[in-house]
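Of the protein chains in this complex, one is absent; all others appear in place.
Letters are used for the chains, namely A and B, taken in the order the chains are written, and counting of residues starts over at 1 for each.
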Amino acid sequence: MAEIATNSRPEDGTRQGAGIRALLEEPSVARGVFWSLLGVAALLTVLRPWLPDGLVRIPEALLMPWRDWIDAAFDFVAFDLGLIHVTRFLSGILEFVLDAVANILYGRARWPRFEALPWTVVASVAAITGYALGGWRLSLLAGGTFVWAAVIGQWKWTMETMSVILVAAPLGFTIGLLIGIWCWKSKRVEETVKPLLLVLQVLPFFSYLLPAVIFFKVGPTAATVATVAYSLPPMILMTTLGLKKVSPEVVEAGKMAGCSRWQMLRYVYLPSARTEILVGLNQVIMLCLAMVVLTAAIGMPGLGAKLLEAMGSFKLGRSFEIGITIVLLAVVLDRLSKAWVVKQPEHFEKGTPWWKRNIFPIMGVAAFVILYLVARGVAEMDPMPFDEVSFPSWLVGIMDEVHRKESLSQGREFDASIKAFLSLDWVNAITYAIRYVVNVYFLIPTEKALLYLPTPAVIFVITAIAYRIGGVIPGILALIFFSIVAQLGYWDRAMLTLHSVFMATFIALLLGVPMAIYSVRKEKRAKFMILLCDTFQTFPSYVYLLPAVMLFGISPVTVIISILIYTMVPVIRYTVEGLRNVPPELTEAADMSGATRWQKLTKVQLPLALPTMAVGLNQALVFAFFMVIIAEFIGTRDLGQEMRRTLAGTNLGWNFVLGFSVVFMALTFDIAINAWAEKRRKLLGLD
Amino acid sequence: MKTKLIMSAAAMALASATASFAADDSADPIIIPIHNWSSQIVMSHAVGQIFESMGNNVEFVTTDSQAVYESVRLGDVTLELEVWEGAFGQSFRTALEKGGLHDAGDHNAVTREDWWYPMWTKDACPGLPSWEALNDCAALFATAETGDKGRYLDGPVDWLKHGKERVEALGMDFVVVNAGSAAALWAEIAAAEADKRPVVVFNWTPNFAEAVWPGEFVEFPAWEDGCDTDPSKGPNPDALYDCGNPADGYLKKAAWDGMKDKWPNAYDVLTKISFTNAQIAEMARLVDIEEMEPEEAAEEWLSANEDVWKGWLPEGAS
Partner (left out) sequence: MTDAPVISCRNVWKLFGPNPKQYLAQMSPGRSYEDIRADGYIAGVKDVSLDVGRGEMLVIMGLSGSGKSTLVRCLSRLHDITGGAIEVEGQDIMALPEKELIELRRSKMGMVFQSFGLLPHRTVLENVAFPLEMRGQDRHTRRERALEVINLVGLDGREDYFPRELSGGQQQRVGIARSLAIEPDIWFLDEPFSALDPLIRREMQDEFLRLQEMLGKTIVFITHDFDEALRLADRIAIMKDGAVEQCDTPDKIVLDPQTPYVRKFTEEIEKARVVHANVLAGPVNGAVIEGEAIPGHMTIQQLARQLVNDPRDILPVADKSGKVTGVMPRQKALDILLGDAANG
C-alpha cells in the first residue's frame, strides 16, 4: 500500500488538463464519446430536410474574407518588408550556378561559354563512371541511358533537364541533410520543422506556382526552388531517423577514440546512419525527377516541357518515349549516387604506378578529349552539304548530334497502335462496362451521399474517427482543422476532393495489400515489386493520364485510376516492408503452433506489420491529396479545378484559401494515423 | 548539319545587321515564354529568330499560360505572343490593371472558340450545325454518367467559358463536363474517333486539331455585344450567355513596360508583328503534321515567308 501511495504522488500535482485527457483516453469513455459523436452526426443527417440552412452549410455571410487577408499579408511580406529582394538575390546566385551547368551540358550562352558537349562524350563518360563505381552492369545502364536519349532524338531536352537536376538534387540532398542534422541536435527545431514539412508536402502544386514565379523568377531558378522544396521532407526525416538510430555503443566507441564533435559527426554518426541517408537520397532523386513535368509550368526546361508540348498536340508515342527517358534518368542517377556512396576506397600495393591508381579518371578524360575532338573538330573541318555527305563524315556528324530525321523515335507507330487497340470492340466493351458500373453504382452514389451530409455531421464523423484511432489530441485537431476547412468556404469542393482521395485510397488498399502479401512469399517477387513501385513513382503521371482518358473518358473513374496508380505505390511498398520485417522466430513460432497459412497471416504477420502499413496508408493519403489536384488535368469538379481557375487572373489569396483547404484535410489524417501507428508500435514493443 | 548552315547564314546576316541599326538594344537576352501548344511555340521561335537576325540575344522559357502574365508584369519575361481573348483575357486584364505590362497590338488573326464536333458526328445527327438540331439529338451524346442527357465537353475552367450558363439559358438537354486540359479534349476526340462515336466538345481556331479531325462549330444564336452582361440581348430575354461566342475574338501580343526602353528596336518590330489565321495554322502544321522541331519549323516558315516578315524590320535592315 505504501508503495502505491508514493508512486501516485506525482499525479497529485499535475494540471487538470492532463487529468481530462487521461479521462478521455479511458477506453470506456472513449467508446462513449465516439459513439455519441457518431450519433449526433447520424441525427443531423436524418433531420437534414428540416434543418435550417445555417446548419447544413456555413452561411456565406459568416465566412471571413480570407482571400483579401491573404493577399494583403502576401503583399506586405513580399513587397513592403522586401522579402522579394532577398529571394531575388538568392535566385541570382542560383541562376549563376544553373547557367554554368547549362552551358557545359548544352551550350547555353552563359559563362563559361563552352560549346555544347557532343552526346558521345557524355555517354562514354557516364559509362566509364558507371564502370568505375559499380561494374559493367551499371556502366551499361548509365551509358545506355544517354545513348537512348540521343538516338531517340531527345538529347538536348535531356541535357536541359539534367542541367537543373544536377543542381537541384545535390542542393536538396545537402539542405535536407543539414536540416536533418539540426533537427536531430535540437528537439525544439524538430518540433517546428516537422509540421512545416508536412504542409510543404501536402500543399497543392498549384499553390507553389505563383509564389515560385514571383519570388524566384520564372525559369530554371523557380523550377529548382520548387523541386528542392518538394524533395526536402523525406531527406530531412530520414536523416534525423538514421542519426537517432546510431547505436549508443558505437557513439561511445567514437568518443573513447577521442573524436572531436566534428569528427563524431563526420566519421561516426553520418557513416553509421548511411542506410537511412541513402534512402533519403533515393527519395530526393525520385522526387526531383517526378517534378520534371510539373515544374515545366514555371520554367523547367527540357523533357517536361516537351512532354506537355507533345501531349498538347496529342502525340502519345512521343510523350511515352519522353516518359521512359525520365524514368531511365531517375534510375541511373539513383544507382550511380548509391554506388558512389557505398564505394570503398581501394588499397593499392606500394609502388603501383600513378596511371594504374587513377585508371578510371584517365580513361574518362581520354574518352572525353578523343570523342570531343572527333565529334567537334572534324565536323567543323568538313563543312560538306548535308545531301552529299559521305558516310564517314555522316558518322562523325552523328557522333556530335543526332538529328530529328535520323532519330529512332517510334512516336507515330506508337500512336497508331494505341488507336488500333482502342478501336477493338472487346476493349471498348470492357472499358465501357467498368466505367458504367463503377461510376453509376459506386462513385456517383457515394459522392452524392457525401455532398448530402450536413457540414457539422461530416466534421463530427471525422473527429470521432480521429479521436478513436489517434487519441484526444488528434481528435481535437480534426475538429479544429475541418472547421477551418468549412470556414474557408469551399466545402462542397472539399468534399469532392475528399471523395476522390478516399475512393482511390480504399481501392489501393483493396488491390495493393493482397498484391503485397502475394509478392512477399518469395524474395525475388518482393524485389520485383519494389522495382515496379520505383518505376511507377517516377514515370510522369501525365503520360498515363491521356491513355486513361481514352479508355475511360473524362469521368470520375479516370480520375480515380490516375490517383490510384500513385496511391498503390506506398501501400504496396510499406506492406511488403512491414511483412518482411516480422521477426522470423515469430512466424516459426506460429508454424510450430500449427497455424495454417491464413492463420499465420492474420494472427501474426499482419498485426505486426500493421504499424508499418499504417505509414504506407498515410503516405498513400498524402499522395492522393497531391494527385487529386494534378488530376484536374483530366477534368474534375473539386478544389483542383477551382485552383486552376485562380491561376487565370493570378488570384493568389483565393489560390491559398483553396490550397489550405487541402492542407488542413490532409493534416488531419496524417496526424491521426501517425498517432495510431506510434501507439501501436509502442504496444507491440517494436522500435 | 543543315541547321548549322542556316545558323551561320543567320549569324552573317546578324553581323551586317548589327552594324547598321541595333546599336541601342540591350545585349541582355529577350525572354520569350513558350507554352504547350504548337502554334504558340513555333510563333515564339519565329519571332525569336527575327530578333536574333537583328542582333538581339533571345532566350526561351517554358511557363504556364496563365501565370505568365505575372512574369511579364515583373519583367522576368519580356513579352507574350498569343493572348487569346477567350482563354487568357482575364489574366491579361488583371495584370494590366496591376501595371507592368501593356497591349502591344493585335494579330491579324481572328479567333473563334465554341462548341465543335468532328465530321463523323454529322452522320448521326444530320441537322447540324444548328444548335436546335444538336439539342434534338442530345441523347446521342449521352455517356454512362449523364443518363438521358447529352454530354458537352467544355474547355478547362480557367478558360472561363460559360457552357453551363448557355445550356441553361437556351434550355438544352445537355450536361456540361469540363475537361482539365486541351490534351484531355484531344484524348476524348481520339477515343471517339476509334468507333466514330458522336461527340460535341469545346474547340477553337486556329488550332492543329482542324487538320487532324475535320469538323465544324455549332451555330448558336449570333453574338451580340452585351450578351454576357445584359439579359435582354439574345433569344432568351431573362438570361445571360444565350448567344454563341464572338466568332472574331482578338489575338493579341503583350509586352513588358520596360521592353520599349531596353530593346527599342525589337519592341518596334513586336508592335508591327501580325500573323493571320492561315499563317498560324501553317506553323502548327509544320510541327504537328510534318513532325518538325519547333526551331526548324520556325526557320522553315521564315524562309518560305520572307515577304511577310521582312516588312516588319526597321528601315534599312534588309
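Heads up, the rule we're going with is that a contact is a pair of C-beta atoms (placed from the backbone, for glycine too) under 8 Å apart; a residue touches a chain by one contact, two chains touch by 3 or more.
Since we're looking at a predicted model, the values are computed, not measured.
> What chains on display are touched by the one that is not shown?
A
> Would you indicate which residue among A:137, A:274, A:522 or A:682 is in contact with the undisplayed chain?
Hidden-chain contact among the options goes to A:274.
> Looking beyond the chains shown, say which of A:61, A:256 or A:683 touches the absent one.
Once the missing chain is taken into account, the touching residue is A:256.
> Against the chain that's been left off, what residues of chain A make contact? List them.
Here the touching residues of chain A are 6-7, 9-10, 247, 249-250, 252-260, 263, 267-268, 271-272, 274, 344, 347.
Basically, only the chains that are shown with their structure count from here on.
> Just curious, how far off is chain B from chain A if you go by their C-alpha centres, in Å?
Taking the mean C-alpha position of each chain, the two centres sit 33 Å apart.
> Looking at the complex, which residues from chain A come into contact with chain B?
109, 209-210, 213-214, 217-219, 296-301, 304-305, 308-309, 311-314, 379, 383-386, 389, 397, 403-404, 411-412, 419, 422-423, 425, 428, 432, 435-436, 439-440, 444, 545-547, 549-551, 553-556, 631-637, 640-642, 644-645, 647-650
> Show me the residue ranges of chain B that touch chain A in the complex, using the header's touch definition.
1-3, 5, 29, 31, 33-34, 36-38, 41, 57, 61-64, 66-71, 74, 76-77, 88, 90-91, 93-95, 143-145, 153, 156-160, 177-184, 186-188, 190-191, 193-195, 208, 212, 284, 287-288, 291-294, 296
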